[in-house]
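Every protein chain but one is kept in place in this view of the complex.
Chain naming follows the written order as A and B, and within any one chain the residues start at number 1.
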Amino acid sequence: MTTHGAKNASAVPVWMSRFLGPAQSAANCDIIEWHGMGFADTPASDAQCRIMIGMDSEAGADVRITRAAFEVLGPPVAIACADWLCEWLEHRTVGEAGDLSVTAIEKALEIAPSQRYAALLVIDALVKALADAQDK
Amino acid sequence: MSAGETLYFDHAATTPLAPGVLDVMQRVLAEQAGNPASDHAPGRAAAAEIDTAAGALAALVGGERRGVVWTSGATESINLALKGVAEFAGGDVHIVSVVTEHAATLDTLAWLQTQGARVTRLEVDADGRIDGAALDAALQDNATLVSIMHVNNETGVIQDIEAIGACCARHHVPLHVDAAQSLGRCAIDITAMNIALLSMSAHKIGGPKGIGALYVRRRSGAGRAAGPAIGLAGQIHGGGQQSGFRSGTLATHQIAGFGAAATYVTTNRETEQRRLAALRDALWRRIDGALDGVRRNGGAAVVAAPWLSISVAGVNGDALLKGLVEGAPALAVSSGAACSAAHGQSSYVLRAMGRSAAEAAATIRFSLGADSNDTRVNAAAHRFAAEVERLRALAGTLVAA
Partner (left out) sequence: MTIYFDHNATTPLHADVFKAMTPWLTSAHANASSLHRGGREARAAIETARHQIATLVGAHPSQLIFTGGGTEADNLALAGVAAATRRPGRMLISPIEHPAITDTADALVAAGWTIERVAVDTQGRVDIDDLERRLGAGDTALVSIMVANNETGVIQDMTAISAACRAAGAPLHTDAVQAIGKHGFDFASSGAACASLSAHKIQGPKGVGALIVDRKLAIDPIIHGGGHEQGLRSGSLNVAGIVGFGAAAERLQTHRPAEIAHMRDLRDKLEVGLDAMPGITRFSADVERLANTCQFSVAGYDGEGLLMLLDRDDIAVSSGSACAAGTGQPSPVLLAMGIDADTARGAIRVSLGPDNTLDEIQRFLLVLGRLAGSTGGLPGGLSASVLTG
């Protein structure tokens, strides 16, 4: 029996497991002091996100992110994006982190156009976290 | 997915077939395959099955066989009731209904407005009930029909149909009751309640999907005041079956299944609803005991036995629902009506009861049924509490104080 069209109508998104079992939440994390924290929200989608980053030194673009964690109050896709982002951030330089695009997240998690806001949300929070780390 | 893996608490969305129903359907499919409108032996045998089923439904609502008009489901029944009365009445049509009705009613009323009908939508209080005085006032204004759902699909709130029916009778306005969620759960007596039209759904009472009925009051009953026959114009034409109220080949196996489910539920209704009420209350106590920031929707005294609607603070509604239904063990529940879920509509029912948008968005509906028991209720409560805590932890400092 064929199952054409079944994929579109009913598939579980590839990011569901991240939502069900995220590894990078702040709740999971022992760190209390972070080098940078950034908050963003998308009220229309009832989504809020805070990204926290820890670094290995405080000088220039070669600084590497050692640890990242998130807090999200929002829909599943937002939690999934935040979790993916924090995992991706580990060992990246600040420069690389700043260059991360929405498209990269969309591709990695196969996000539908209607859920794009979640990728924008976490990047927005990341940019603020990086700026916060710079200021310190 | 085997039955053991999912905790099914979504009986308001649909129910599994009641015991014996599948056997009846199978027998009819195999042995009564004729077209019930045909004038030969196979046709007459099929027609006899349908007559039996009509009797079962009529008994369940205190009506007569010939009042039962078969449709493809409650949605179609509601369309037939509203459009059929409007068309028959002609002229200045004024329909009185409620803001918390099912989409089948609201969308049909919206369409009737484009055709020139006037619609009054009564508000509800914090408990989800309409005000009798407001109904009375609305009926002063030349009403053609009143249309009210007996039990709300999202919250389980029960409207006082007896009082509403009496009010309609005083004003000589016919009453249509959407009984899709109340049939087999609440007692229904169309004569005592002054009901002229009653919409029914099979798959909410252990019958198959794709079949429903509209009870149409055909003539004054003897004895207690019943009311005049309701004038109704058929909406699906072609062949004149069912006295012209609804044309099309009758699906014998579906109707037989509906009848078998009606018979089953007639015997068990009261004891089953008491059992479910006790389980539902236990479910609430466990959840309320395990979590802060949870609130029950609909006054406990006026919510039908199977329903528990809970609004949860500090979580995103979509995340809560997905976490419950996609995680393990899967807890099959609903947020908002099954019908509107796919379209992302927020719960207008809860907003109408005075809940904030945030509360309305983070609401889960448990609806119990035949397979609900202590073990499953405990597991469901545990799972629900665990998921709420998980999501609140993920939100960390973002959760409003």
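As a working rule, a contact is a pair of C-beta atoms (placed from the backbone, for glycine too) under 8 Å apart; a residue touches a chain by one contact, two chains touch by 3 or more.
This structure is a prediction, so every number in the text was calculated from the model and none was measured.
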item	value
Hidden partner chain, touching residue among B:A59, B:A169, B:A282 or B:V325	B:V325
Options B:V69, B:I158, B:I188 or B:I211, residue touching the unrepresented chain	B:I211
On subunit B, residues whose C-beta touches the chain left out of the figure	1-3, 6, 8, 10, 13-17, 22, 25-26, 29-30, 33-35, 37-43, 71-76, 78-79, 102-108, 110-111, 201, 203, 208-211, 235-241, 247-254, 321-322, 324-326, 330-335, 338-343
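In the analysis below, only the chains that are shown with their structure count from here on.
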item	value
Geometric centre distance via CA averages, subunit B-subunit A, whole Å	42
Complex contact set, residues of subunit A against subunit B	12, 16, 19-20, 22, 25-27, 46-48, 50, 71-76, 79
Subunit A partner contacts - residues on subunit B that touch it in the complex	314-319, 322-323, 326-327, 358, 361, 393-399
